[in-house]
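The structure under discussion appears below in the form of C-alpha cells.
All protein chains but one are shown in place.
Chain IDs A and B follow the sequence of writing; residue 1 opens each chain.
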Amino acid sequence: MKTFGKEYGFSTRGNGSVIDITGHLRDTVRESGVLAGQLSVIVPGSTAAITTLEYEAGLARDLPEFLEGIIPSNVAYRHDAAWGDGNGFSHLRSALIGPSMTIPVSGGQLVLGTWQQVVFLEFDNRPRDRKIHVNVIGE
Amino acid sequence: MKTFGKEYGFSTRGNGSVIDITGHLRDTVRESGVLAGQLSVIVPGSTAAITTLEYEAGLARDLPEFLEGIIPSNVAYRHDAAWGDGNGFSHLRSALIGPSMTIPVSGGQLVLGTWQQVVFLEFDNRPRDRKIHVNVIGE
Partner (left out) sequence: MKTFGKEYGFSTRGNGSVIDITGHLRDTVRESGVLAGQLSVIVPGSTAAITTLEYEAGLARDLPEFLEGIIPSNVAYRHDAAWGDGNGFSHLRSALIGPSMTIPVSGGQLVLGTWQQVVFLEFDNRPRDRKIHVNVIGE
C-alpha cells in the first residue's frame, strides 16, 4: 500500500474554458505504480470545478451555456456587492459542480468510460493560471 | 491496510430510471473485510450519474422531473447537431450530478443516514446495460 501525489499547472482563457485533464490523471496513476485503489483530484480554488464529460466541441459549449442559463453572469450577486470583482456567478457554479472528484483505479487504469474524460471547468471572469492536485492511494 | 474492487451490472429502462445500488455497496464493504476507510463508486460512462436520495417512489419521479425542467430533453444541443444521437441532455445532466462519489466506512458499515440510499441515475435516451465499479480501501 502506498500513496502518491502530484500537481499539474496550466492556463485558462477564463469563463467557458473546458480543459481535458484525463492525461494528467493517467500519468499520475502510472507514476504511482498503484494497480488498485482510488484517485482523488481537486482544484484548490472556489471559481472552478472538476467533473466528467465526453470531451467534444459541442458539449464543451453546451455545458457553459447551460450554466449561463441557470446562473447568469450578468446578474448582481451579493458577493459582487461586497467584493466588487464581479465573479459571484463563478463561485456559485463552482459550489454547484464541485471542485473535486474521486475515481477508482483497477488493473493500473482509471475506471472511466471510453467517451468519458475528466474535465476542468474554468468559471472565473478572467484568464487564470491554475493548478490541480492529484492523489493516488492503493497497492 | 488493503484495497478491494468489484463490479456490478444491471439494466435500465432509459432516462428516468432511478436504481438503488446501496445493497451492492454494502456487499462490497462486507466482502472487502474493511472496517474503517473509504468507498469510491463510479459509473464508467458520461450519460448517467450517482448520488444519494431517500429512495421512495415520489422522489424517484421528482428528481428526473426537476432535471427535465432545467435541462430539457426536447432541446437541440450542440452535441446533438454533431453526433445525431439526441442525448445532449443526458451528457449535461451527468456532468452536473457527477458520475462518482465517495463514502466513509466506519465499524464495517457505510456511513449513511437511515433514509439515505445511494442511487444510480440513468439519463440516456434508451435502455442501457450498465455497470458500476466499487473500490474499498482501509483496514
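As a working rule, a residue touches a chain if its C-beta (ideal position, glycine included) is under 8 Å from a C-beta of that chain, and two chains touch if they have at least 3 such contacts.
In this text the structure is predicted, and so the values were computed from the model without any measurement.
Peer 1: Have a look at B:Gly23, B:Pro72 or B:Pro104 and name the one touching the chain we're not showing.
Peer 2: B:Pro104
Peer 1: So which bits of chain B touch the chain we can't see?
Peer 2: Residues of chain B in contact with the hidden chain: 1, 36-38, 40, 51-54, 56-59, 61-63, 66, 69-70, 96-98, 101-106, 111-113, 115-116, 119, 137-139.
Peer 1: I need the residue numbers on chain A that touch the omitted chain, in ascending order.
Peer 2: Here the touching residues of chain A are 1-3, 5, 38, 40-46, 70-71, 77-83, 88, 91-92, 94-96, 98-102, 133-135, 137.
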